[in-house]
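All protein chains but one are shown at their positions in the complex.
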Amino acid sequence: MTDTATRPPQIGRIVHFALRARQANMFLVLLFSLFIGLVFGGFLIILTTPALMTSWGHFFSHPGGTISSSFNTIWFAYEQLFQGALVNFHSLRLLIDNPSKINLANVLAPLSGTLTYATPLIVAGLGLAIGFRSSLFNIGGQGQVIVGGVLALLVSISFNLPPFFQVTLEIIAAVIGGALVAGLAGVLKAYTGAHEVIVTMMSNYTMVLILGYLLITSVFARPGVHDGASKAIEVSGQLPYFLSHLNSALLLNFGFPIAFVTVLAVQWFFNRSKTGFQLLMVGQNPDAARVAGIFSRRSIIICMALSGALLGLAGMLKITGVDHLATPNFGGSYGFDAITVALLGRNKPWGVFFGAIFFGVMYTGGAAMQAFTPTNIQFSLSQVIQAVVVFCVATPALVIEAFRLRDGASLISTNGSGGWV
Amino acid sequence: MKLELRGITKRFGSMTANSNVNLVVKPGEIHCLLGENGAGKSTLMNILYGMLTPDEGQILVNDEIVTIRDPKDAVAHGIGMVHQHFMLIPVFDVADNVILGSEPVKPWPVIDYKTAIAELLVLAEKYGFEIDPRATVENLPIGTQQRVEILKALSHDASVLILDEPTAVLTPQETDAFMVILRSLKESGKSIIFITHKLREVLEIADVITVMRLGEIVGVTTPSETDERGLATMMVGREVNLVVDKNPATPGDVVLDVKDLFVEDERGLTSVKGISFEVRAGEILAVAGVQGNGQTELVEALTGMRRPSGGEVILNNVNLHGESVRKFLDAGIGHVPEDRQRFGLVLSLSISDNLVLDQLDDPKFHNRFGRNLKAIKLNGEQLRKEFDIRSQSAEEPVGALSGGNQQKVVMARELSRELKILICSQPTRGLDVGSIEFMHRQIVAIRDSGVAVIIVSSELDEVVALGDRIAVLFDGEIQDIVPPSTSREDLGLLMAGAHSREVSA
Partner (left out) sequence: MATVSKEIVTLSNIRVVSRARSLAYGIALMVLGAIEILWYGGASSKLNTIVQLGYNTATVMPAVGAVWRIALLLIGGGITYLAIKPQTLASFAKAITTVRGLRSVAAIVGAYLVIWPVLLWAGVNHGGQLRTFSLPVATTGYVLGAVSIATGVLMAWRRVDRSASGLLYGGLIVFMLGFLIWVARGSLPLQLTGILASAVAVSTFLIFGSVSGTLCERAGVVNIAIEGQFMAGALSSVVFVSVFHGSGMSKTLALLLAGLFGALFGWVLAVMALRYQANQVIVGVVIVAFCTAMSQFLMTQVLDVHQNLNGSFGLPVWSVPVLSKIPVLGPVLFDQNVLVFFAFAVVIISSFVLFRTRWGLRVRSVGEKPIASETVGIDVIRMRYSAVIIGGFVAGIGGAGFTLGPGSSFNYGMTSGYGYIALAIMIFGRWRPYGALMASLLFGFTIALSANLNLYLGQLVIPQQFISALPYVITILVVSGVVGRIRPPAADGVPFQRN
């Protein structure tokens, strides 16, 4: 390293800026988390690509080649991931050269896929964030998504209203369904002390089984077909696409604006509503809430019900906007993805919004990466990177220490879970 | 064993808990450490036991300097401690509690209960304890639990035993039995450091008495050289630290009428035993007393936090017995709780938000879009100025404020409501002098505006300075309600459990 005096002044300024930038803030923690995730993923790529491993075996005979080939492989994979999820540079160039409808559609395609995937996740993540803010862990997202989706499907099967009313009714049914399921966990927590983690977890499995049963009943099953999938949602009950005039493959639908509005609503709820404030108080300091005359049992139930309501809505958005029918695997891993999205977004509505979009990026980008890398780097690598990122974000103390960030204390919360019963 | 503390100083932030404390404990002596709450007695003993590290000073055992970094070191040097809050594990049995940390094993990892219990019984017999080694600790009466604590210390071969307010939790009968135990310990050659603020016990048992006030040693004496009056004077201090300018009260109608109130604590023991009193508009009733005599439960009952097991709490002719906290607050009760950080504030929220914690329903703070953030912020800025809360803005988190400013937030919040009565529990505990004066002025001002005030405090100075009438609480009962002109010594005696008759005699 050169002496400070001999450095050109610009470098000094950069160093100074870099030092100041080491002041810990959430943005830096996120950035470093992403960095750690990508590095970890890179190692996995090297370890699981036989050609690279062979070349590392002869590392000492040509170290440069080994490093550059490894770097190129990793870079190419991440490039595919990025282009597949956000913007494809090739189609962008085509669009600039030749602005046509079809080229525009091609440019929008990756983003449309990402946002479509992210839409239900935004709402589900918001539901979780409501719970987390009150120190309640609603692990039952999967079950509540199922309930929301199934009730929306039921409405679509049972009624035949004009599209607007049909969709509204679906939303109402899904919201109420989700709220009831999670609210039950809240009631059990408030009155018997049953830990919501276990109760909601078990409700997941129960709901999956009930879904499995419902799909073979005459109400939901298509007559004569035994593939496990339900009747489809009628067009009047579907959320309309809004880019389909460009290309019918663009699946972005009106669920996205609904999710957007939900973000605003939750933002309002957190900052401006009385109930939201009370829930925050109960979560942060239940004793002080009690002194201030807030009935904590009621808060617990309301909080769980609201959380469930949003997860129910997420299920509705998924079935009416994306899937259009229910399969036994309808709930997917939504519950856990929603938890991690909420963690990633630090329980802030806009944080959750971008957290879910990050998940969408990893999902669609992961698929692209699998399809376009010569060695078929599997989709699940994106999930690993995602998990590492969330891990780092969940324990900011680790990142702060690893990168020697300063004044990180405010980012580290040390609240315990407080046990089970 | 001879124990000596030399020049011990301990600071917590800006507060000095112990300043240049010197103490010598000779072998086989009962050394009483006397002082008010917050005088620094417990801090000193926690330093001796390795729970805290001193900033300056040395500890000498048998005239040799030793370092005590953690309790393990202290035990190794023959120091044992019985904490005020027992360090027993409630679900373990007596034997497990006693051997924990120095378990006899045979063969290696297996605990040799046979030896352990035999040794325990021998030890218990030596000091005349009757104890079932297999009884679960949480089922034992407090007095017996204390004996388990003593046994635990003795089983580590302690030759100096620190007893931190051991009689604070005991009934009078248990206290008598405890004195017998102390004597037998002394006879067997153990040195005892006995921390207390109960004068009578000190005179009964001590060989040497060291009195502490505000972190310093103010005197060393013996029972033969002094009496209760002398000790009280030393403990409380001769000069009045705080003068509050106030005019004589002009009491109005009865606002709060408490009749025959009984309250149970968490363990189901009756800690408020049939208290009756009334408070009038425009007067301050100060509740004095040594901590742990039912103050906490009394305040909880008066604010709806705890449902009384008997009696009535009547506010402006409305019986509030059994109502929710919300109803108590709505009825016009203001509450400044004892532990402001735990019960009074949400530390992560801003000052403005904390200033409306219990006023969420107030239409003032609402508009058609929900909570009126502007009004809340304005209210915050206004109160911040009015109450001189030192911060950059009202949007800072309360957790960043100093203790005095945090207390100002709580006080400002309560005073900004329409109150009939204000109940303050230990309103100035841990505050600096400036904040204390400010608090006192506010309390007098609210009294003068015609609100009834109850101050619960274990600081005698505060009680005398603020109270228009002083109710002395002892063992869950009101000993007497006396005027503030009563002498400090007499108040001290009442707080120590003497009755009015004895005092005036």
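We call the chains A and B, going by the order they appear; numbering starts again at 1 in every chain.
By our rule, a residue touches a chain if its C-beta (ideal position, glycine included) is under 8 Å from a C-beta of that chain, and two chains touch if they have at least 3 such contacts.
Being a predicted model, the structure only gives us computed values, none of them experimental.
When the whole complex is considered, the residue among A:S203, A:Q278, A:T320 or A:T364 that touches the unshown chain is A:S203. The hidden chain makes contact, of the residues A:F89, A:F165, A:Y191 or A:W350, with A:Y191. When the full complex is taken into account, the listed residue touching the unshown chain is B:K72, out of B:K26, B:K72 or B:K385. Within the complete assembly, residues 49, 51-52, 70-72, 75, 81, 83, 87-92, 96, 99-103, 105, 109-111, 113-114, 117, 152, 156, 266, 268, 296, 300, 305-306, 343 of chain B touch the chain that is not shown. Annotation for chain A: contacts to the undisplayed chain at residues 44, 48, 137, 139, 188, 190-195, 197-199, 201-206, 209-210, 212-213, 282, 286-287, 290, 296-297, 333, 336, 339-340, 343, 377-381, 383-384, 386-388, 390-391, 394-395, 397-398, 401, 412-421.
Definition applied: only the chains that are shown with their structure count from here on.
Here the CA centre of chain A is 49 Å from the CA centre of chain B. The residues of chain A lying in touch with chain B in their complex are 268, 271-274, 277-278, 280-281, 284-285, 287-295.
Remark: chain B residues 303-305, 324-326, 328-330, 335, 337, 342-349, 353, 357-358, 360-361, 366, 369-371, 373 touch chain A in the complex.
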